[in-house]
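All protein chains of the complex are present and in place, except for one that has been dropped.
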Amino acid sequence: MWIWQAFTGLLLLVLLALHMIFNHFVVEGGLRTYRDVVAYLSHPLVFAWEIALLIVVTAHALMGVRAILLDLGIRPATDRWLKRGLTLLALGIIGYGMWLSWLIRSRGL
Amino acid sequence: MTTEPRWKRARGWMDLRGRREGGLAFLLMRLTGIGLVIYLFLHLYVLRLLAQGPEAWDAFIATAKSPLFLMLDGILILGLLYHAFNGVRVTLLGLGIGVPLQARLFWGVMVLTLLLTGVAVYAIFALTG
Partner (left out) sequence: MPTWQLRLLRGRPGNPPRLQTYRVELPAEAYLIDAVEKIWAEQDRDLLFRHACHHASCGACGVRVNGRERLMCITPLREFAPDRPIVVEPLRHFPWLGDLLVDVSPMMRRMMAVGFAVIRRDELTADRPLPEGVEKATRFEDCIECGLCLSACPVMAADEAYLGPATLAAIERMLAEPRGADRGRLLALADDPHGVWRCHSAMECTAVCPSNVDPAAAIGRLRRYLLAEKLRRWLGGG
């Protein structure tokens, strides 16, 4: 619903801002090499932050997609399927992200 | 008119004739939103290169510093900042806060977006040399 879109959006202001700072203003050259990424993800707080960002941005993005489709006047039955589909997609994306982050993190530990 | 299919009628979102700041703000919000969703998928897809190891990832990072890539990053930042700032504006307006100021808030969003995009683009080129 709209309020969750607004809420996740406001959260993203903070989550994304720090994500950008951590990733681009800490290493020389502004982009992390493989070794930089592994070292980065080894910090538990960083790891948690990136996972939180992933969950919130996925929610915000997919809710946005649903909003566009609702604006196109999809029927309530279609909306029910859409919600299920987007939820599965969200779980897939978050699962993929968590798996990938854990994999990279474990290479450094 | 109302006999056209829905997706065609959605072109009404883009009909800025007779519309002012608010309508433009909405259109840009929708376009940047769609762009950002596409970017999100691209970004998450590219990250899989990390799983393939240092050679794959570092090769990608090298291309990420090319001028074309950096220019695209600039466009991304422009879209992201607009979406973020107008998002704050729309959240306030949507709760009935600041409605009489809505047009001025839009111009504020545009100024802030362009200003910070300039700063970001400068930072990108300063950091990557």
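So that you can tell them apart, the chains are marked A and B in the order they are listed, and the count of residues begins at 1 in each.
Everything below uses one rule, namely that a contact is a pair of C-beta atoms (placed from the backbone, for glycine too) under 8 Å apart; a residue touches a chain by one contact, two chains touch by 3 or more.
Note that the structure is predicted; figures quoted are calculated from it, not measured.
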In chain B, positions touching the absent partner: 1-3, 6-7, 9-13, 15, 17-23, 25-27, 29, 90, 93-97, 99, 102-103
Absent chain, residues of chain A that touch it: 1-3, 70-73, 79
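In this section, only the chains that are shown with their structure count from here on.
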Whole-Å separation of chain centres (CA-atom averages), chain A against chain B: 16
Residue numbers on chain A that touch chain B, as the complex places them: 2, 6, 9-10, 12-13, 16, 24-25, 29-35, 37, 57-58, 61, 64-65, 68, 71-73, 93, 96-97, 100, 103-104
In the complex with chain A, residue positions of chain B that touch it: 6-7, 10, 13, 30, 33-34, 36-37, 40, 44, 47-48, 50-51, 53-54, 57-58, 61, 64-65, 80, 84, 87-88, 90-91, 94, 123-124, 127-129
